[in-house]
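All protein chains of the complex are present and in place, except for one that has been dropped.
Let's look at chain A:
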Amino acid sequence: MTSATAHSMNLDPNFLNLIEEATSVRHHPQVHELIGRLATIYELSSVAYVGVNLPGPAGGNRYVSTTFLPDWINRYNDQNYWQLDPVLKQGFSSILPIDWGKFDVTRPPLRRFFGEAVEFGVGRHGLSFPVRGRYGEKALLSVSSNMPLGKWIRFMPFWTRDFQILAFHIHQMVLRAEGHRDPKIKLSPRELECLKWSAAGKSAGEIGTILYLSEKTVRFYQDLARRKLDAKNLTHAVAKLYSLDLL
């Protein structure tokens, strides 16, 4: 994206191929396949993707694709580890990458949880990468490894950037598999609301009262929407809103 990054970009063909493949994936089985290949290429013990509140036809659903053993998935569901798992809890609130090594495993439930995970083939070390999506949805890509600690610590900073990029592309891939298509023009919720109320015949002042905004702010959003829609005036913008099926 920027020339400044070229020197630090990973030019490993495996990494670049993964991204290229992710961009062409359209269907669910391919999502799972690619996540498996990611584990193989990076010699990981496990890879897990979890997305929540995804847009699209299956809107609001949780999407999960992992390389976990079926036994671990069953155990996880049976014990309702969805509630306990600190990686999920933190991964869906913070935006910082999460080093599993920082969780306090002296607390018995967590010690048991991570202990069981390792028994079921999850690596001793792990990193998780939160993703924030265009529509306000969230996702988390987690990777784990059993490499020696010293090597793990050396690899982490380099992997951080790789996996930030991969996490984003995997998320985009899941959205496509879910049947979500990018609309050409994206209006923000505020812009849309302000235009919709104009379509209903309300003045900027009235809309301001309805949406608890100043009249000036309403005009501001309407003007942004008008520019995005490449419309000559507010009436034209409202007409385009309907003709482009943006409602």
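We take it that contacts are C-beta pairs under 8 Å (C-beta built on N, C-alpha and C of every residue); 3 or more make two chains touch, one makes a residue touch a chain; residues count from 1.
Methods note: contacts and distances are computed from a predicted model.
Q: Going by UniProt, what is the name of the one chain that was not included in the view, given "Na(+)-translocating NADH-quinone reductase subunit C", "Acyl-homoserine-lactone synthase", "3-isopropylmalate dehydratase small subunit" or "(2Fe-2S)-binding protein"?
A: "Acyl-homoserine-lactone synthase"
Q: So one chain is hidden, and I want to know which residue out of A:Ser94, A:Ser203 or A:Thr235 touches that hidden chain in the complete assembly.
A: In the full complex, the listed residue that touches the missing chain is A:Ser94.
Q: Pick out which of A:Asn61, A:Ser188 or A:Asn233 touches the chain that's been left out of the picture.
A: A:Ser188
Q: Can you list where chain A touches the absent chain?
A: 1-2, 4-5, 8, 89-90, 93-97, 99, 101-102, 131-134, 136, 153-154, 156-158, 160-161, 163-165, 167-168, 184-186, 188, 190-191, 212-214, 216-217, 220, 224, 227-228, 230
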